[in-house]
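Here you go, one structure.
Removed: one protein chain of the complex. Kept in place: all other protein chains.
Presenting chain A:
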Amino acid sequence: MNRKRALISDTFKVKKRRNGTQKFGAVNDGDGPTDVRSSLEYLMTLFPRKLFDDRLPPIVMKHQLYSVHDDKTLVDKELNKLRERGELLMFQLGFDSDAFGLVFASDYKTKVLAGEDGRPTRATVERFLEKLLCPCTELSFSKDKMLREFLFTDSEITHLVKSGVLTVRDAGSWWLSIPNSGKFTKYFLQGRKAVLGMVKKSKYSEVLKAELEERRTTSHVKFHMKYHIHDIVGAELVESIPTTSGALLRCVES
């Protein structure tokens, strides 16, 4: 058994709390309400803007939030609330059916319009973004919907695909996407592979989180180390174990 102390159900919990007990290795204590928005903002700061010449809005993966908060269902619910309010957009990035990218709606709008500056397709894209940002919680659009609800013509849809806002999904439907995000996906997957390799090659396939953050990164790892660590912990590719010297990351055998 891997428990140091026996589990106690909520009804039997001791009411008095001892002073001075430190929880080792834990980032969050579960007492406060889960503030998903502030964790999102924190993770957005880890995104390297300069790498993409500031053309991309900061992208965070949904599973990175699972490494910050314990309760996955609660995180999912909060994200849905933010999406319904129109503050957050979710994208299917294409490399994994479960990996979703999150971008703040305001960031997305500014970056896309900045990218479209001076191009003839700008007006169409602007119109599309306006239709999109009145709360739209969908990840993909079918031709039917584009023609009827949004009142776009075929040539306008071609403009949108050219400008990168829509990506082909199958005949007659498109995913919502971030323009110029191909580079992001490439670097992300490269970096994830490199960081996972670093953990696997360590003795016993485990390494202290603090030590991993200190290590010199190869040229393959272009993002901040913490960004990748949140990613691999959230995607459950490594297990985060609390120890007396901090969090330990151990490779999950599959």
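In this section, a contact is a pair of C-beta atoms (placed from the backbone, for glycine too) under 8 Å apart; a residue touches a chain by one contact, two chains touch by 3 or more; residues count from 1.
Methods note: contacts and distances are computed from a predicted model.
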| item | value |
| --- | --- |
| "Histidine-containing phosphotransfer protein", "Transcription initiation factor TFIID subunit 5", "DNA excision repair protein ERCC-8" or "Proteasome subunit beta" - which is the UniProt name of the missing chain | "DNA excision repair protein ERCC-8" |
| Residue, one of A:R49, A:R169 or A:K183, that touches the chain absent here | A:R169 |
| Options A:D35, A:D76 or A:E213, residue touching the unrepresented chain | A:D76 |
| Touching the absent chain when the full complex is considered, from A:F52, A:F128 or A:F141 | A:F141 |
| Residue numbers in chain A that touch the chain omitted from display | 1-3, 6-9, 11-12, 14, 66, 70-73, 75-77, 92, 97-98, 138-142, 169-170, 173, 236, 254 |
